Every structure is written in structure tokens, then in C-alpha cells.
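Scroll down for the structure; my scribbles are underneath it.
Only one protein chain is missing from this complex, and each of the others stays in its spot.
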Amino acid sequence: MTKIRAVICGASGYTGSELLRILKHVPEVEITAVTSEQSAGKEVTELFPHLYTYKGVRFVPLDKNALLDKGDIFFLALPHSASQEAVEFFHSRGKKVIDLSADYRLRNLQLYERWYKTNHRFSDTLKHAVYGLPELYREEIKDASLVANPGCYPTTAILALLPALRQGIINTEHIVIDSKSGVSGAGRKSEVAYSFCEIETGFKAYGVAAHRHTPEIEQELSCIAGSAVNVTFTPHLLPVARGMLSTVYAPLKHTIKSGGLGELHSIYGSAYKDEPFVDVLPMGKYPDIRNVRGTNLCQLGIAISENGTLIVISAIDNLVKGASGQAVQNMNIMFGLDETTGLDLLPVVP
Amino acid sequence: MTKIRAVICGASGYTGSELLRILKHVPEVEITAVTSEQSAGKEVTELFPHLYTYKGVRFVPLDKNALLDKGDIFFLALPHSASQEAVEFFHSRGKKVIDLSADYRLRNLQLYERWYKTNHRFSDTLKHAVYGLPELYREEIKDASLVANPGCYPTTAILALLPALRQGIINTEHIVIDSKSGVSGAGRKSEVAYSFCEIETGFKAYGVAAHRHTPEIEQELSCIAGSAVNVTFTPHLLPVARGMLSTVYAPLKHTIKSGGLGELHSIYGSAYKDEPFVDVLPMGKYPDIRNVRGTNLCQLGIAISENGTLIVISAIDNLVKGASGQAVQNMNIMFGLDETTGLDLLPVVP
Amino acid sequence: MTKIRAVICGASGYTGSELLRILKHVPEVEITAVTSEQSAGKEVTELFPHLYTYKGVRFVPLDKNALLDKGDIFFLALPHSASQEAVEFFHSRGKKVIDLSADYRLRNLQLYERWYKTNHRFSDTLKHAVYGLPELYREEIKDASLVANPGCYPTTAILALLPALRQGIINTEHIVIDSKSGVSGAGRKSEVAYSFCEIETGFKAYGVAAHRHTPEIEQELSCIAGSAVNVTFTPHLLPVARGMLSTVYAPLKHTIKSGGLGELHSIYGSAYKDEPFVDVLPMGKYPDIRNVRGTNLCQLGIAISENGTLIVISAIDNLVKGASGQAVQNMNIMFGLDETTGLDLLPVVP
Partner (left out) sequence: MTKIRAVICGASGYTGSELLRILKHVPEVEITAVTSEQSAGKEVTELFPHLYTYKGVRFVPLDKNALLDKGDIFFLALPHSASQEAVEFFHSRGKKVIDLSADYRLRNLQLYERWYKTNHRFSDTLKHAVYGLPELYREEIKDASLVANPGCYPTTAILALLPALRQGIINTEHIVIDSKSGVSGAGRKSEVAYSFCEIETGFKAYGVAAHRHTPEIEQELSCIAGSAVNVTFTPHLLPVARGMLSTVYAPLKHTIKSGGLGELHSIYGSAYKDEPFVDVLPMGKYPDIRNVRGTNLCQLGIAISENGTLIVISAIDNLVKGASGQAVQNMNIMFGLDETTGLDLLPVVP
């Protein structure tokens, strides 16, 4: 069988290295090029000694013309705004593209420009983008030529609220999303603020009331609800490299109150019963980021507080279901592979 | 000058060892006995090698009659319900008592019995108890014979909401308290669940919609608000030994919206301007548990989300301002010492 | 094809859970029973939520007669001394056995009894045991009915010294093995000493000049050297759950000195060139436990100090190459499978 040829652009960051790790377990795929400007010429194993099966593979610069014929699918793990043009280039020349940046996630250009403080120069290409959350857009992804891979925080928040919003059982005025992320969410960075000594034994909020994932969350929640939804979203930085957990709060309408936990579980269970990567935990159980580490799983725990507030706790690995794993899931859907190919590894615990 | 003689009952846990650490820096106090049933006869330094200045000091059993004459102040760091009787014993014999358990915090006996699943046998003694949050009850603590030292979660939550509630600027129906605690909050435990291998690289919620600190938080918030306040409270377990951070959400009344952040800062700044241990951070700054580690400080950061929700982030060291440091602060107040005695050490960072 | 039926005795510890994780990726094997006395009746996922593909599988008690017909291979992950009898039972009834305890590693009974402070009641069975380090005994393992799976520390130490001892280039009088292990080496324990709060930010030596792996290391090194070798071995406890790194020192004979690093690399490279799980790093590179986490790899780095001492740094995952991965490697050899079956997963980094 001819293999699917994959090119990874911007492979020297953690989402890039995770694509390499995961695709190693997808026999249908052959990686034909990995790019990095800063590390061009270096071996992949020099930056990532743990990827020892890639011995001999070297980073090349992102020369779009040279790469064009090498790939059937282009994974773009470039910085925001730098991705805009590369996406357009490969997409307009008939290639399938999965963009892990935020550049094609917001359908409203003004919103993009306000939050990312840069112009969007490819509004025509943007029209082709499908938001790559399979639990919401699986059918569209099957035929998509361009997938905008979701942000990590939005993935946790949307999966936490989707069934409740669809059923119309929550009041959307006072939604609170309290999120906690591992440090790898910040990327592979040489900044004092992300140095070991500045993070160990610490915990703090950041981007309070100002994080760029807010409009992305609101766009998709509004879509599901059928009306504008605004949220209060607070991200925090955990002293762990990986993992993301969001605790999501929304007042329940009077139809369901604390006696109705069983009903809620049944709503969530039904909503996700065919989803390979969403796991609604039994009543009284709540997720731990350890248990999804390295996997594409999203685990959900559900509760109701005494004053009638729905609490959904949603855990993923920010680099897998929150980035590269979801990208491979999207690729599997786009190419008609089994959706779980390469994504069935158990976490390494403890 | 005659020293204040202090007895620490239940000194083999972390709140006990913290009392020893802090009181070492209070020259006015002499520790005359430290008790532990399980470790009676052992040296303090066998359990806590870091307390090397206590070489030669040994734990004794909690023999109340034998201890009675040894102390002017009795710190009780016993388990919940075990503390009830010891408190009554020392208190009824004229001793000053600071109880670090939850036994004398709830003024409503039914509530205590429902949440702690045990009877309260000393309702008369309970009437003498002052809730030991100096920022709320400093005057009462001065003359108190029995101080019920607050829980760690309630300390963060009450200090976060006190100014807003007093000013009447928040809607109390949808208060959300999302809290994250270091593992030492669970005590010095020999359970697999708290073993290093089960905690490292993990993060999870626990006691969801069911934690015993809920009624304590609600009691004090209701008191401040002048009407019943119910909250949604979710504690989480951080993979660090120490530190606690609560992110507290409450919808603002229309009088203050996102433009009003300056007004909020001025309300909080005024409320705490004379408090030695509450630090309202400048606009745009948020606390990190590292920066209060080992200290009695509570640091607060304030924001308003786009949809008009007040966000207050409140950080303490759960073993210090959340337990033993606050107990020493209370002792200082009860004995007319400078309130900061023994509590002016800078954190060790990184 | 008929599957190999595997029984795991003592599956509620970390070596047991690792066997389950790894064997999930061995299609030729079917797990027919997992035992635990304390957790009999519970689901595997109750203790190990991360092993979600084992939903519905329950622990059973170790009823040897009932289990006998269920397995072709018995993995025994029982405590030392408890394993003696179970090994004898299954082995004497014609089953293949891989024992992860220390009970059948020492060929000298007196040594066993002195270090493990218990009698060995099955000296006849002991004669059948092959020490399961494939790099030393691959041929014997092929035909073995009983494999004594090596200890984690011995695995690092022996692989570090094997080529140098075979070549006779080191003086064996002053060998120093300075080892550092993750906490999971102590097992899944409910002891205060292994609680998160007692380990975080700590580092210490333990079992100094008295660790039970000493005679095991000396037995195999003596075998290789052809004369008695005594070592100075100091284990330390790292504040990480997994991973083991030994820094091994031995004075070089005059034939090789600091100019001879290239020669040393070539000796080590040749010795391990066909080994699938020993990786001699290039000159100037040294291993990090992160890069072998969750894998069966042993990575070696080599240097010579100015005063002519060989330094070999040897890193493994203590639960994989140091226990369950090596057990599966041994099983693969015993059953004629490809030796790397189930053991080709890349580590999850960061």
C-alpha cells in the first residue's frame, strides 16, 4: 500500500515532537520532512533524544516550494500569524493541511485581529477551514481540505459543556471556566519565567480575564447554544510539564437540580457513547491528569453543587488531545483510517 | 520577663511541626510540652530532622491532668472530634486554648453534626469560641479564652470576598470558589493515595460539592453579608507539598463593571490597609503560592471578566496562614504581643 | 494462532501494573488472571485508572490450584520470600515461570539467607533458575523453565561493567556504584516515609553499605570477571516516581588511560552492537532518565577521569528494564517471539 506522506512544519517545538512520537505508531504514514528554521541541519535526536527511532533524520528549513511535492498532508506547528501564509500556500496548491496554530480557528476576522493583534491576510482560505473538534464536526472533517486544530483550553471547555448546552439545561449567563495547565502549554521556551527554578513548587493564574482562547471558546459555545455565550475564563499554570484540567461551572435551569445527577450522567453518557476519546467517568469519580498523560483521551467527571450549579471537570493531555493527538485524529478522519490509529497507547503511570 | 508557657497537643503532624518551627522565633514563648500518642517517647527530631534546635525534646502522651499546670496557652492540633473534649478540659480550667481542629468553628451544632458525622458534646464551651480570623474578629480575639482557628480553604475564601461583601457590590447567588491545595493539607498520612508515586505529575479535584469546609465558608460569608450565602466550592489537589490558591468568582452588581477595576482595587486596598498579613497586589499582578511559602501572608489579585464577574485570586501557605501561623497570630493578639512576632520571615525562593 | 496464556500473580503493585500496560501491546499474549490478596474482587481500574482497557477485569486471590490450568507462563510479582513457594508450585507442575522477586536470583543459599533473613526451602528448584539478564544469558533463557528476573540496581551496574570486565581493563578492587532511583522502586506503599510530603524537594542516600542488591551485583560481576569482585554500592532516592541512574567507577589498568576514550567506546560499542535494548551513547553524551522513561532501554555514557578512573553512567526505567519490561523481554525469548515485541514504545517527553 502506498503510504500517506506527511510533512511537519515547525517540528522543533513540543507539538512537533509529539507528532513525531505519535506518528511513529501509525504504520500508514511516512514522514518525509520535518522543518525548523533555528535547528535546520541538526538531527531530530539532538533536540529530542527520546525520539531515538528518528536517528539520522534532520530538520530542514521551511522551503515551501521544495516541500510541496513531498507531502499529502501538511501539519503546521508554526507560531500564530506565521502560519497564515504557509497554510494558504499548501492549501491553495491542493494539499490537505492541519494547522495547529490559532490562525484559522476564529471565523470572525475582526475577533482574530483584535485578540492576536495582527491582520489576517487570507480570508478566502479561512472560509475553507473546519474547526477540528471531531466530537462537533466529524462529518465536515471527513471532507475538509483545511482543518484548524483546536486550542487545548477550548477542547476541555467545549467537551465539558457540549451535552448540557445541546440539552438546554444550563443558564449561559454565569459560565465560569477555571483551567489549570501544565507548563508545556507555553511551548519550548528559553525564558526565565519558564525555567525550572521559577516554576517548581509554584502555582498561579495568568492571562486573567485576557487569554486568547476566550473568543475561541465563546465562538463554539455560542454555535452550540444557538445564541451568544460569554464566559469567565481563568487559566492557571501547574508545576507539571503536561496535562490540563478545567473545572467548568454553570447554573442549572430549574428542570434539573441536585437530585438530578443521574439524569445528567445519562445526558452526558448518551452524548459521548460512540466517541472513542471522550470518557464520562462513573458518578462520584473525577479525572486526574495523570491518567490521560500521553493519551488522546478526554475524561469528564460531573457533579451538582448544593446551590444548583453544574460542575464538569474535564481533563486532557494538552499536547495530545489538546494538540498533536487531536491533529492525528483529524488526519485519520480525513484519510479514512480507523480514527484511533496511533492513539491507543496506555499512559505510563506512575 | 516571665515567658508564656505553651503546650502543643498533637505535635506529630504537620501543623504541630509548623508550630514548633514558628514558635522558635518567638522569644516570649517557651514550649513546655509536645504530645503525641503514637510517637510518645520519641525525640521530635526523629520525626522532624529539620527541627534540629529541638534536639533532646521528646513527645509525651496527652495526659491532660499532668499537662494542665505546664501551660498558659494550649495549642490543640488534634484530629476533628478528638479535640472536643481536650478543648473543654483546658478551657474549663481557666487556660487559654487555640484549637486547630474544626470542632469549635461552626456555631450551628446541627451543621457540625451533619458534616462531621459525630455529636458535639460541649455546646456550652462552644459559646465561648471565637472564630480566629483576625481580619474579621480581632477585637473578640483579644479577650478570647478559646479561639477556633480557621480552616485553610475558608481563610482564602473569606479574605477574598470580605471587602466585596461588606460593600454589597456582588450578587451572592452564584459564588464559585475554585480552590487548589498542596498535599500537606491532608496531614502527615500513611495512605497509598498520598504516596509520592500517586501524586507526582498529577492534578485532580476531590470532595467535589461535598467538602467539610463548605459550611464554615458559608457561615462566615453569611455573617458578613447579613443574609444566607451559599457557595459552589471545589477543592483540588496540587502536586506540591505546600500552598493554597483559591480563585473566587462572583457576579458584580451593575454598579461596578469592567471599567471599575480601579474602584475595586481601592475598595480592597482600603479594607486591608492596616492588615499586616493581607497584601493586595497591584493591578495586573496575581499571586503565586511560591511567594508566600513558609509565611503568614495572604496575597490577593483582583480582576473583572468581560461579562462582569469579579475574580479574586487568593494565595496562602496552607500550613501557616491556613493553620499554624494564624494560630500564632491569634496567640500574639491574645497575649498582647506585636501581632507579627515570629511571623516576619521571608520565603525561601527558589 | 493460539495465544500464550499469561497469569500475573501479585498484580496490585507497580511491577504488576506495568506488566499489564506492556502486555497490552503484545498481541500474542492473553492475560487470563491477575491476582491480589488485598484487592481480590476489585476491578483493576479501581487501583489503576490509567489501565482503562482492562475495564471489567478483576483481581482474584492467589489460589494456586485454580490458576494452574489457566496459564502457559506465570509472572510472579510477589514480595520476597512469599514468592519461593509459588514459584516451586507452578514450576514443578511444568509451567514456565518468570519470578520478579529476589528469591531465585542468588545461587548461593547462604548468601540469600543472610541478606534476606529467611530460609530458602527450595534449593532443587533454585538449580533450574536462570538469571534473566538477556545480555548475559540469552541462550540459557531460551530454554529456561524458570527465570529469576534481575533487580533494577544490578541491571544498571552489570550492564555498565560487563564489557570492561570481559576485556579485563579495570582493576576490580575499588569499584564504586553510586545509584539513584525513583521512588517507585520501593513499591506501592502506604508508609509516611514514601508520602509525597516526605519526598518532594528531597534527596538522600539509604541502605548505605547495606543494600540487598549488593550480593546480586557481586555474584554476576564475579562470574564475568572470573574471580571474586566486591563493590561499594550506595543507593539514593530521587524525588521522581520512575527512573534509575547509576554512576559506576573503576580504576583503569595502565593499558587504557585518558587518551583511550575512543578505545573504550569501541569496546562498549562492539559488546552491545546487537543488543536491542542497550544503547551506547556517542562520546560526550550522557543519559537522562527522562529519555528512557516507560521504555526497556538501558542507555550508557562513558568517560575517563584525569586520574585514570573509568566512569560509566547507566540509565534505565526501574519498572521496565529494571523489572516488568525485562520480564516481557525474557518471555519473548522463552517463547521464540521477536525480542522487542511490546517493547518498542517511545517515551512520553516532556
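The letters A, B and C name the chains in turn, as written, and every chain counts its residues from 1.
Just so it is clear, a contact is a pair of C-beta atoms (placed from the backbone, for glycine too) under 8 Å apart; a residue touches a chain by one contact, two chains touch by 3 or more.
Keep in mind that this is a model prediction, so the values were computed, not measured.
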Option from C:P154, C:G185, C:G301 or C:G342 whose C-beta touches the chain left out: C:G301
Options C:A6, C:L62, C:L238 or C:A323, residue touching the unrepresented chain: C:L238
Option touching the unshown chain, where B:V87, B:A241 or B:L343 are the choices: B:A241
Candidates A:E43, A:E85, A:E140 or A:E200 - the one touching the absent chain: A:E200
Residues of chain C (touch criterion as defined above) contacting the omitted chain: 173-174, 176, 178, 180, 197-198, 200-206, 208-209, 214, 230-234, 236, 238-243, 245, 247, 249, 251, 286-290, 293, 301, 303-307, 309, 311, 313, 315, 350
Absent-chain interface as seen on chain A, which is shown: 14, 183-184, 188-192, 194-201, 239-241
Where the unshown chain meets chain B, residue by residue: 14, 17, 21, 24-25, 48-53, 184, 200-201, 241-242, 279, 288, 290-294, 297, 345-350
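Throughout what follows, only the chains that are shown with their structure count from here on.
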Distance-to-centre winner among chains (Cα means, whole assembly as reference): A
Numbering shared by both copies at the chain C-chain A contact, with half separating same from different: same
Rounded Å distance between chain B and chain C, as computed from the means of their C-alpha atoms: 46
CA centroid of chain A to CA centroid of chain B, Å: 38
Between chain C and chain A, distance of the C-alpha-averaged centres to the nearest whole Å: 37
Sites on chain C at which at least two other chains make contact: 14, 184, 200-201, 241
